[in-house]
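Omission of a single protein chain aside, the complex is shown with its protein chains in their original locations.
As written, the chains take the letters A, B and C, and residue 1 is the first residue of each chain.
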Amino acid sequence: MAKKTKKTSEPELSTAGKSDHLLQMYRQMLAIRFFEERVNDLYTRAIMPGLAHLYIGEEAIAVGICSALRSDDYITSTHRGHGHCLAKGASPDRMFAELLGKEAGYCRGKGGSMHIADPATGNLGANAIVGGSAGIATGAAFSAKRLGNGRVAVCFFGEGALGQGVLYETMNLAQLWKLPVIYVCENNTYNEYTHYSETTAGDVLARPRAFGIFAERVDGQDVRAVYVAAKSVVDKARNGDGPAFLLCDTYRYRGHHVGDVSREYYRSKQEEQKWVSERDPIKFFGDWLIAEKHADTAQLQKISAEVASNIDAAVQFAMAAPFPETREVQQDVYA
Amino acid sequence: MAKKTKKTSEPELSTAGKSDHLLQMYRQMLAIRFFEERVNDLYTRAIMPGLAHLYIGEEAIAVGICSALRSDDYITSTHRGHGHCLAKGASPDRMFAELLGKEAGYCRGKGGSMHIADPATGNLGANAIVGGSAGIATGAAFSAKRLGNGRVAVCFFGEGALGQGVLYETMNLAQLWKLPVIYVCENNTYNEYTHYSETTAGDVLARPRAFGIFAERVDGQDVRAVYVAAKSVVDKARNGDGPAFLLCDTYRYRGHHVGDVSREYYRSKQEEQKWVSERDPIKFFGDWLIAEKHADTAQLQKISAEVASNIDAAVQFAMAAPFPETREVQQDVYA
Amino acid sequence: MSTPEMKTVMEAPASQRELTLGEAIKEALAEEMRRDPRVLILGEDVAEAGTVFKVLSGLSTEFGTDRVIDTPISEAGFTGLAVGAAMTGLRPVVDIMFGDFIALVMDQMANQAAKVHYMSGGKWKVPLVMRTTLGASRRSAAQHSQSLHAWFSHVPGLKVVLPSTPYDAKGLLKSAIRDDNPVVFFEDKMMYRLKGTVPTEEYTIPLGVADVKRSGDDITLVATSSMVQVALAAAKMLEDIGISAEVIDPRTTWPLDEETLIESVKKTSRAIVVDEGYARYGVTAEIASVIAEGAFHYLDQPVKRIGAMHVPIPFSPPLEDATVPTEQMVFEAARSLCRRS
Partner (left out) sequence: MSTPEMKTVMEAPASQRELTLGEAIKEALAEEMRRDPRVLILGEDVAEAGTVFKVLSGLSTEFGTDRVIDTPISEAGFTGLAVGAAMTGLRPVVDIMFGDFIALVMDQMANQAAKVHYMSGGKWKVPLVMRTTLGASRRSAAQHSQSLHAWFSHVPGLKVVLPSTPYDAKGLLKSAIRDDNPVVFFEDKMMYRLKGTVPTEEYTIPLGVADVKRSGDDITLVATSSMVQVALAAAKMLEDIGISAEVIDPRTTWPLDEETLIESVKKTSRAIVVDEGYARYGVTAEIASVIAEGAFHYLDQPVKRIGAMHVPIPFSPPLEDATVPTEQMVFEAARSLCRRS
């Protein structure tokens, strides 16, 4: 994968355009970061049942991609899905409620962290089976094309999903039938506790290309680069040019899940530190916004404060919300 | 797939070498052809239970590949497997016996046409699940490498198996672990009744290459070309260089199975005629043998007569052989 | 009661005709595709070839190849695609050629399709039909002869249908297509040519309602799919020795019409359950348990189960024939339960 990350040049940037749009992306990245920090806090304080897989460090991908989507476009997400759901428009209060198993949650508490779904924002659902949503996303694109509603479907997955054969079966279908689906591979370099180089032979980009699918590598820490790359393939897909594949290089700052705290046996503190200090997508974007005069420090601090209190309120809401009635357990097995 | 088929040049040919070896290949191709013709005959005379998928027209692939293998090397085969089994050393009498469900058959009649297996010739078994033997062949290569016995495994499959995700999962494993397995894709251009261009996006050779696997296209009607290509990748695999993929262009002369007689709705008589009259692997090889003075017409006729009577005897044997005792039905469920 | 047996005793009225089970299935698909443009068919060789069993032949001519769609040999891939399509406005009918191949789609069906509605708190629906086959006796050996409907019957969120007559096949398939849940529809390969009367006017049969294929007093024969024909044949043999057998077809293993089964056994006090799946941990176990619990105090003999012999299905004809339940086996079992010999 020698191919150098594409520099986002000015003309493309102009596509990203206006300051408010840029600040909205900044706000969303912060919202995801703060949301996840609170998830970790709820876990350590034993308030959240089960586990959660934090998206911290990868925010630029979800935000860059979803900023290029219409609200009626579709996404499918993964076990590490909070960022995707928020970026597609989910509200933190009902997200937290779902994570706590409350009736006010997006799935009435039945789904939890790995299964947030929301028709209102085109979210077909997070999926706890690695690669499990490749078919669903491709099928949503199939519907979009059949029904001629101009929608596009985005399939988010980690590089570990490259190990699932169904991904190749569905990419073949998507290209054969020219379906408007974008496969977004978030390569954070680890499949749980195993480095992806131990699980992934050859050249990742060559895989979709072998099926005739346009594929491009993107710096997953640069929200503008992700947005620009996404905008172009999403527009093409919408215009009937078929599927595309974006390989986004990124890194998860935290453990595979909230319980994965001592990680030295599979990756070094230095490696983590390097990404956190040198490649943080929020800091990188914030600095750029100031440098390019889209905002000043005070504005960014104001946004940060607003997001923080918003997240606080969301946690309060979720903690105060009631659990579903036990009899609900037998509801919604069948439509 | 514009890549021109590789011409087998003299130096390579010398590898194929000596006349007796060449005549042995010719004999095997004829044996397969005559075997399959008898299978069709047994079916039309309602002597053979069930169905069979004939290999007629594709003989050069099985023979060219297996001629490059040691007798203790492994193969896995498909629903269209008679040719592979014979080329790897199975004897026609016990093959026919299996096809008739007789106790003398390779599987005591329990397997039938789609499940011929024979440890003595390294045949891990034909498989009735398309792509179903990709894992088994790759696993045999895994054992060979672990046990250091220098064996190589060949996985035969039709181009339809390119639709099965498990093929990509196992190719990834084979390349990661540098396993001595050769994936042999027999592209006879049809998945049953559907042309492969309707089911296969992109460039077939690019698929194995995306995993870093050496892949080459071969004229599947030219047994010498197949042999030369096989010899080189088999030797490399044996020497620890890992897997390879051979894409062999070919054509099945007959129906998808013996019952598929009126085929005009999916392919034209002209198309069939063109392959039969212009691209027949046996005629092509026979003419070459004579032109190159490896044999004269009389010799080839003698071989043909020998093979024919051999096949006759095999059919006689199988028809005379008894069915297994009914109580056998509960034997061999567990080892 | 709605069976060939019943219908053929009378002159079939003008409003009915004889159809094979295959024709009835095709008619159900055609009617639903005409009625609802969201219905489409996906599978291997379904278009021009009309499937390897020729059941769909002609449909691609009427509806075109973008509603009767040939797929690559990617069962997991196109089933997954159908799940997503079903969630987003279409009503796909997926064709899995041989029931043995459902082993390739268990994740898409059991982990995805069956759970989407529940996991989303009732928000997303998956109106998907999977048509596939079951049944041995075709000399197709171990990987092309299995009856694996017990796997799906075990999974909450799925419905499982096993028609035994052309009439039932048509009415049940139309209901399956109109159902908002994932429904798996198992067709016995050996029954495609089975004839039966089917009304010309439209009708549907609700999922979850058993059908009494023949009424009787001495013993209840519960049978599924092609085993219904086996049970009816056995019932005829039993009649000759003075045993009156009631034959009940649950028609769907899920939802399961327990009441009809239990009421019948309360009347007859004896029961045999016949199903072509593997004998152990299969459909016969659940149905026998339901009867044994629900009619416990009425049973004067244990509920007898008859399934396929618990071995991989062999190719060799004499061996394969030994694995499949026969009318003779059902007859013998019934006779001994009724203590006649």
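The rule we apply is simple: contacts are C-beta pairs under 8 Å (C-beta built on N, C-alpha and C of every residue); 3 or more make two chains touch, one makes a residue touch a chain.
Computed from a predicted structure; not experimentally measured.
Considering the complete complex, the chain that is not shown touches A, B, C. Among B:44, B:143 or B:239, only B:143 touches the chain left out of the display. Although one chain is not drawn, the whole complex shows that of C:55, C:238 or C:283 it is C:283 that touches it.
Of the candidate positions B:25, B:117, B:234 or B:247, contact with the unshown chain belongs to B:117.
Take subunit A: the residues that touch the chain left off the picture are 49-51, 101-102, 107-115, 127-132, 160-165, 191-194, 198-200, 265-266, 323-324, 326, 328-330, 333. Against the chain not shown here, subunit C presents residues 100-104, 106-107, 110-111, 114-115, 118-119, 141-143, 148, 150-151, 153-157, 253-254, 256, 277-278, 280-286, 288-289, 292-293, 296, 299, 301-305, 310-312, 314.
The chain not shown here touches subunit B at positions 74, 76, 105-111, 115, 117-119, 124-125, 127, 129, 132, 134-144, 146-147, 153, 165-166, 169-170, 172-173, 176, 331-335.
One rule holds for everything that comes next: only the chains that are shown with their structure count from here on.
Centre-to-centre, using mean CA coordinates, subunit A is 42 Å away from subunit C. Inter-chain spacing, taken between the CA centroids of subunit A and subunit B, is 46 Å.
Centroids built from CA atoms put subunit C at 38 Å from subunit B.
Touching two or more other chains at once are residues 162-165, 198-200 of subunit B.
Residue positions 71-72, 74, 76-77 of subunit C each touch two or more of the other chains.
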